[in-house]
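Just dropping this structure here.
All protein chains but one are shown at their positions in the complex.
Moving on, here comes chain A:
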């Protein structure tokens, strides 16, 4: 297995986690949340956005395979088992006795082989649609058919069956133990109990159901003198088996399956992302989508997008996350968002920034439908909370950050600016804003500009937008609309907020009854 499920060729250069977008868009938090639910380190992968549409589509295809429940289950099952086995292989080398080391390595390697066989079989049955998983399946086949693999397998089989055929009887009374190959005569009390009490059981199989209240004494085998003594007795009874075991260890103590660790890590990434998005979708009743990637110049949009971090924080709480749409038509470059404080403006641009960045990772993004271009950079310029700095210092720092942004920005960039120049006078801020937007427009960049200066929307290629207040109240709707769009009535906007319109109720109830029946 020499291929990668994540990259075509060399992985792209990693972006520094300190870059402003990771902090401003809460991406660092999101990646940390996904990592927390993943047994192996995968965080680095999030800092290597892809640079070609083809590479993104390759990952999306794998996600589509994993969106089929069977696909997710078989991969999740595999990585869990793989992690356990890896730990066992590592542990085997630390055993006390040579016999024990050999035996534990044998068990672990055999387990690993079986897992790979099962995975191959499951993949064949599952029939992955993605090139990535198809290639994985082919590689696995090649590995399993290789003569070296077959030789290992034969040896493991022979040895295992020899070991488990070592049968004996332990007879115990107090501290006295005897190991024999013949059974001493005895009666069977469980059978008597079954005859007596079986008939009163509603379900006879319940009679033998393991019960959690019965403590199974923790296994203290292996390195007890008892077990050592038993093995000593068995040595005498079955000498040939133990010689074979030593030979196996000498031959295979350094054995690894080529590419195995990488595949496991990469699969873990896909699965962790999938778990994360599906959990949020379920708990918030929101949608995720694999965006369609287009070249620049086509209309771009996200339907019912939302801020991922907000959805994570709100998951399971009563306040619903309010989805928003994003539309950028071919002749439009910047959305100019105005509206009340705490009206959802920052959340809105985080949603857009996250969508472009996550799309470049090939991940599902918040929304029910999405068409985006592949962003070369997601650049952010948010207000900083540096209180100690004097106003002039803050303004200077703002502009310094802007200069750095100018250096990176290109036509494929998404630029998100939040309350730029709030530390200066209105006249100044307006002029500066015009300069910034003119500059970025000239660079062919796209993005969103959150401001209290509505006049900026009058520049060419700008789209005025507004965060909504529920009519007649000061309650925030957390909805961002194009200003030309009509705002719903008071009642409708309230009903929308709680998903209680006629259509929403019908959909929710029918959805619930369908999933109950399923």
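Rule of thumb we're sticking to: a contact is a pair of C-beta atoms (placed from the backbone, for glycine too) under 8 Å apart; a residue touches a chain by one contact, two chains touch by 3 or more; residues count from 1.
Rule of thumb we're sticking to: contacts and distances are computed from a predicted model.
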{"item": "Among \"DNA mismatch repair protein msh-2\", \"Nickel import system permease protein NikB\", \"Cytochrome d ubiquinol oxidase subunit II\" or \"4Fe-4S dicluster domain-containing protein\", UniProt-listed name of the chain not shown", "value": "\"DNA mismatch repair protein msh-2\""}
{"item": "Residue, one of A:207, A:404 or A:435, that touches the chain absent here", "value": "A:207"}
{"item": "Touch criterion as defined above, residue of A:164, A:240, A:403 or A:442 at the omitted chain", "value": "A:164"}
{"item": "Where the missing chain touches chain A, by residue", "value": "99-100, 103-104, 106-107, 110, 159-160, 163-180, 183-184, 186-190, 192-194, 196-197, 199-202, 206-222, 224-227, 229-231, 233-234, 236-237, 318, 320, 473, 475, 489-492, 494-495, 497-506, 508-510, 512-513, 516"}
